[in-house]
Every structure is written in C-alpha cells, then in structure tokens.
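Just one protein chain is left out here, and the rest sit where they should.
Should a chain be cited, it is by its letter among A and B, assigned in written order, with residues numbered from 1 in that chain.
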Amino acid sequence: MYNYDQFDADFVRERVAQFRDQVGRRLDGSLTEEEFKPLRLQNGLYLQLHAYMLRVAIPYGVLNATQFRQLALIADRFDRGYAHFTTRQNLQFNWPKLVDVPDILDLLADVDMHCIQTSGNCIRNVTADQFAGVAGDEIEDPRPVAELIRQWSSHHPEFSFLPRKFKVAVSGAARDRALLKAHDLAIRIVRNEAGETGYEVLVGGGLGRTPMIGKVVRDFLPKGQLLAYLEAVMRVYNAEGRRDNKYKARIKILVHEIGVEAFQARVEAELRAIGSTSPGDELEELARIAAAFDTVHYSRLAPRSEKFDAACARNARFAEWARTNLFTHRVDGYAAVTVSLKPVGGVPGDMTAAQMRLFAELAERFSLDEIRVTHAQNLVLPHVRLDDLHALWLELVDADLATANVGLITDIIACPGLDYCALATARSIPIAQAISTRFADAARQAEIGPLQIKISGCINACGHHHVGHIGILGLEKRGQESYQITLGGDATENAAIGDLLGPGVSAQEVPDAIERIVDHYLAHRLTDELFIDTVRRLGVDEFRAAFLGAQDEAA
Amino acid sequence: MSVSTKHRLLPVILIANDLRSGDVVFYADEGWTRDLGNARVAPDQASADVLEAAGARSVGQQHVVDAYLIEVEPTRDGPRPRHFRERFRTTGPTIYPHLARRADAPAQAAAVSE
Partner (left out) sequence: MKLLDRDGIRIDEFFRATAEDRVSHDRLIVPPDALEAQLSSREMRQVGVEVSNVASVEELARYFDDLALIAIVFPAYSDGRGFTLARRLRNAGFRGVLRAVGPLIADQFAHALACGFDEIEAPESIVDRQPFEQWRRAGASISLPYQQGYSRATSIFEQRRRGRQGECNA
C-alpha cells in the first residue's frame, strides 16, 4: 500500500468539500445539469438507468483490509448491500443517492480512497498488472510510477476537459496482464542494452467503436523524464484531438489519422517548447513514493510445502482449485491466489457486503493485509503462504468464493449492460450467466482449457469483447436484443482484435453458438493446443464456416 | 437519453430521474410518481406536448433530470413501455429479482417533491 502523506490527505479532503459545494449548487440551481454533469463524472458519479452509480477508484488495483471493510460499510449504509468490480480495477455502487454522495466520499477519504477521475473526459484512474511486485517476470514494480501518474494527473489544470477520456496502464513485466495495448497510453518498464531501466511508451490503443492496438512512440524513455513526456503527449492530444465527433475523439484516431511518425514529431516539438526539465526532481519524487509503500514482510520459507502437497493429494477439489487459481510468487513458499468472482450462474464481478467483510478478514489472516483487483473482475490475495492455502480455501468455500475457474470458459468478463447502464443497447450479464451455466461442469471446463469470453452490452466495449478469444457484443436489432460474436481476440502482449463470425444471434441462441465454436475446437485441436492457438492455426474462416453452417441447419 | 424522439407512436408517458435520489419517476396528474400504474398517459399529440412542457419545467426547477417521452401500450395493469430498454427501466435489473422496482417498496415510498 502507498501511504498518503499530509498533502495527499488534504487534497482528497478538499476535493470532497469541493464536490459537496458543487452538489449544493446543483440543487439550488446555480449549476444546470449540463454544467454539473462533467463535474460529477470527474468524481465518478453517473446517472444510469435506474439510479445514480458511483465508481470508486482503486488505483492500480491495490487495497488493504481496512479499505475493503469501508467499502462494505458503504454498500450496506448507502447502497443495497453489494458492489461490483469493473474491468478497469474500479468498484461501482449501483444505488447511491446524489444527496448522499458527499458523505460517501468523506467515508472513502477516511481510508485514503476517492472517486477522482473514474469517469469524464480526463486522465482516468491508472491501472496496472494485478501481480505487480509479485510476478517473477517483472523487471521492476510498476506501482510507484503508477502512483506518480495518479498524483500528477489529479485535478490537472490543463487536461481536465480533453476531447475524450484518457486511460493509462502501467506494467513492469514481460507478460502483459494489464491490457497495455488497449489503452490510450501505456507504460512498460524495460531495460536497455546498457542495463538501465526506463519506460517504453505506447500510445493510441483503445477498444470502443474503432478498436486499435497501441503503438510504440518511445522505445526507451529514460527515468526522470516521464512527466514532461506525458505533458507533451497530453498537450498535443488536447490541442489536436478531434472534437467534432465523439466517436473519433480518442487519441487513437489522432495517431491513426496523422500517423505515428507525425505524432512523435509533434510530441518532440512540444518537449522542446517545454524546455529544460528537472529529471533529478522527478527521480527523487519517485523514490519518495516508492518509500511510502508498505514494506511487505515475508518469512523465509522453503520453496515447497509438504502441507500443501498433502492437501492436494487428499482433496481433489482443492487440487483443482489450486491448479486454476494460483499464480507463482517470486518469493519462495508463497503463492498469489486469484479469487474468482464468477460463480456458475452468478453476476461477474459482484460481491455482497457480507462477503467483502469476510474477505477483508481473510486478507489480514492470510495475505499480509493486501488485496488486489484484476481487470478481469476477480480479486487477488497476493501473498499467501503455501502452508496456508488449504485453510484459506476452506474459508473461501464457506463464503461461496472458491470457484475454480480462473482463465477458463466460465471466467467471463461482462459489463453491467442494459441491466444497469444508460448507454447499453442490450443486456450482458444474463448472457454470461447462461454461458457459465451451460459450461458449468468442471471436467468439461478443464478439458476445454484456457478460453476467455468477454461480453459488452454496447459498442463502447467496457466488456473488452474485441480482445476476447470469443467476444460477444450486444446490440439492438429490429426492437430485439441481438448478439454479434467475434473470434480470435487476444488481451495479452500478442494483442489482437477479434473477427466477426457472422450475423447476430438472439440471446437464447448464444450458448448454442458458443458450444458450436468450442466443439469445433475440441474436434480439431492438436494435442495440448490452446483454443486461441487452434483459432490462429486454422484461421477464423474455418470457424466461421462451422458457425454459419450449423446456423443454416438450425434455420 | 431519449431512444425514440422522432416518429413517436402514441400514446406516450413522461419518464425522468429524480434529481436528488436518482429514482426513476413518471409524470402523473398529481406530480411525479414512482408508480408506473399512476403515470399520466397522453393519447394524442396535444397532451404529449403538455407532458413534454411539464418535463422541461420540472427540469428547470431542479426536481428531475433527463425527462423524455416514451411510447407505451395500454394494458389491463397500466401502461407498458414498447421498447425493451424502457421496460427494463421500469422493472429494475432483470438479474436480481429482489432488486426489481416496486412502487410500494419502503425505500421508494416517499412521494417526490414537486
């Protein structure tokens, strides 16, 4: 955890007081709804189909138990006893009242949390690899630089009224678990030939109506120069990003229209205009931030645990869960545990206040008081002793949190869709529920292996459907909900946009359609070949033929 | 957000969100209500215009936001929105039956100030 200093704490308190004042001025008519809307969005407050929705920032996905308990308290006191984890490491309350939001923000500030810039046309909540500081393939922990960006971008005087939203992600690892290439700007910590660490900067990724993969604009930016570089990028975007069409306003369109080289040239010109910077000051501030993170006190443990091995041998269900939900920790004797929020037939990413309170206790008992949130709408207990895994699992089983499906076909990402969202064109959650019910059988899931299904309820693609191995997009067609299916997307360092398989199908037909795709894979895969690899080897056309052929038969 | 502002079929009702609570509300003879069954149904263009004007006035007075007309079909139980989006708005999330909107639910019983 990053520990706020007095400056951080005062800033968040002032932001709450500022919003309380804005709400008061909205209610007395000083602010019209049109004027108020961007202000409330920059504090995470939407007006959705049934109610307001408040999106809480969980910067780079890191929480402690005290914060988690506070979220549970808010869910009980101001909401309807549950909360929803999103695809950008945020948390949403679905039923707050406008008049209560300032009080909710004060409760968040009590535990160093806020809703700053979780929406609006500004620099959004910075996300990161959920295994930051844990993964063995990491060059450097990305959280200090993510925190530096969070602070630098907060209430920015120049970049708070951008052409459109601006999403930033950071990773320090070789493997991409943070969806870097689908972000407006992404930073990967890399090492150059001289052995120095610095930043690779990607710009112009994004999903939505025109999905694009981010492009490298700087392959090695020396440390200490990041904020000046970000300022230059943002200034070019703020000045030149399109404002005539909301769907062409993201930075990806600007980069696409003028080309990467022209964009780089503009950024370099802007850097020259900014003039001399003080890399030393930035390095010092980065070091201060890094030192303000809690030190994790690991015990010296053996790399193997007899207790864990014995429990696996004794209990097949536990062994199955361990096989799917564990991630190798860089420290001997520990594992990072992904706790699935995707029970069969459940709502992806939802958690009750009671579960949240129990989970906070488990984080304290088993994970050195730390919790992570993933963009796949799951949670992570990042530092669990192998010796403790079985005891933890028993507790999770009691809380209905032991679903053994991480990375499998029922670990589905789904946006809230038309059950909550004012922008949605169709429902997402019931589709996820129907698919996960269809593929509930654990043995069948294991046989299918890693397969990511991602569902969005509109073209804005909050459910990341473009980069799902199988993507599902809900639209309206002739007064009915209709679902387009794409194939071959990839959310990793090999990021790819999926191809459309054919005409949309009805909600009822989706599980059958998914099953046809999966059956085709099972019938044609090579030994141990993963779903995505079979799709790449055979090509989407062959799957399309299977998909369409069967559709004709059904018709 | 209006789904069907053009070529609107009659009859219509006026829907909005209460500014303070965010609750979905409908325009009724005695002001705004959370009970769809009490919504005032405009069968012709003239009464639809009256509804629309009432909505604009209410928005200007900071009572509701996002007021717009939706097409309905009359049923024995009252007006039923024609579009599935608006039907979901009037019933609540389809995924949690216990969160479905009920006009008489305690949390939503208070009349909206007008």
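One rule holds in what follows: contacts are C-beta pairs under 8 Å (C-beta built on N, C-alpha and C of every residue); 3 or more make two chains touch, one makes a residue touch a chain.
Owing to the predicted nature of the structure, the values given are computational and were not obtained by experimental measurement.
Contacts of the undisplayed chain with visible chains (whole complex): A.
Only one residue in the set A:174, A:274, A:313 or A:394 touches the chain that does not appear here, and it is A:274. Residue A:284 is the one among A:219, A:284 or A:306 that touches the chain not shown. When the omitted chain is restored, the residue from A:137, A:158, A:447 or A:541 that touches it is A:158. Considering the full assembly, A:31 is the residue among A:31, A:53, A:201 or A:226 that touches the omitted chain. Residues of chain A in contact with the chain left out of this view: 5, 7-8, 10-11, 14-15, 17-18, 21-22, 25, 29-32, 35, 38-39, 121, 151-152, 154-162, 235, 238-239, 243, 273-275, 281, 284-285, 288.
Operating definition for what follows: only the chains that are shown with their structure count from here on.
In this assembly, the C-alpha centroid of chain A lies 34 Å from the C-alpha centroid of chain B. Across the complex, chain A is touched by residues 1, 17, 19-24, 59, 61-62, 65-66, 83-85, 88-89, 92-96, 99, 101 of chain B. Put simply, chain A touches chain B in their complex at residues 26-29, 33, 47-52, 80, 95-99, 347, 418-420, 422-423, 427, 429-430, 433, 476, 479-481.
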